[in-house]
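Every protein chain except one is present and positioned as in the full complex.
Now for subunit A:
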Amino acid sequence: MRLLPNLSGLLERSLGILAFVLLWELLPRSGLVSAAYLSPPTAVLQAIWELASSGLLFKHLEASLYRSLAGLLLAIAGGVSLGLLMGWFARLEALVDPLLQLFRQTSALALFPVFILFFGIGELSKVAIIFWASFWPILLSTISGVKQVDKLLIDSARSMGASRAFLFAKVVLPAAAPSIFTGIRLAGAYCVTALVAAEMIGAHSGLGFLTLNSQEVFQVPSMYAGILLLALVGLLLNFVLALIERRLTRWRRGLRHHA
């Protein structure tokens, strides 16, 4: 009984994707859209298979994952610690906030030439642009998370004699965690965007490079393969972050409607 609605629900939800894939396959095959511009999914899958068997796929994937994870992890470490400090010390925030507002509005892509100037065309500038793009949402949501911590909870811990360190680690941090994770999830999405941009300018590996390079040499199926793989990386990243969030804020289960 229970299985039936689930099955039909699953079917309903996959219907859109199935129709899309079908249309995608049919358009170039029927000649309505030139196959020189749009490769059918079967051809794209074949391109992925070839990339995988030649070992190229893993080379590109590894390069992309390394850059995005390095940038994102640095952004998490920096954004959360600075955000905690700024949310806690109101004076510091008042001092730095106007500057931060300016910085966060400065597009990471616009800054890329600057990063190249400083860090060269190698890995460092790519990690830097990903860091920049991911850093701001984490910082800002951490600050707002800390500022929104219920004063009653702080008072309550203080009344029991809590030290500053205890307040910070055992009250402020867990209370701000949901907000911090909202920022980290957003950063995950920004991080992939910045990754593609970085790899399209002056890179020799990575999925972004694969995509642009394939287009330049008219390997259209492998261009679409690159796009598809980038989407998968984005999905995977979001999935992993959501998983970590669920583990660390497990107490909120059953509280979803308040979120």
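Descriptive notes on the structure:
Just so it is clear, contacts are C-beta pairs under 8 Å (C-beta built on N, C-alpha and C of every residue); 3 or more make two chains touch, one makes a residue touch a chain; residues count from 1.
Methods note: contacts and distances are computed from a predicted model.
According to its UniProt record, the chain left out of view corresponds to "NitT/TauT family transport system ATP-binding protein" among "XRE family transcriptional regulator", "8-amino-7-oxononanoate synthase", "NitT/TauT family transport system ATP-binding protein" or "Sigma-70 family RNA polymerase sigma factor".
From the options A:33, A:70, A:153 or A:228, the residue with contact to the unseen chain in the full assembly is A:153. Listed here are the subunit A residues that touch the chain not shown: 150, 152-153, 155-163, 166, 170-171, 174-175, 177, 249, 251-252, 254-255, 258.
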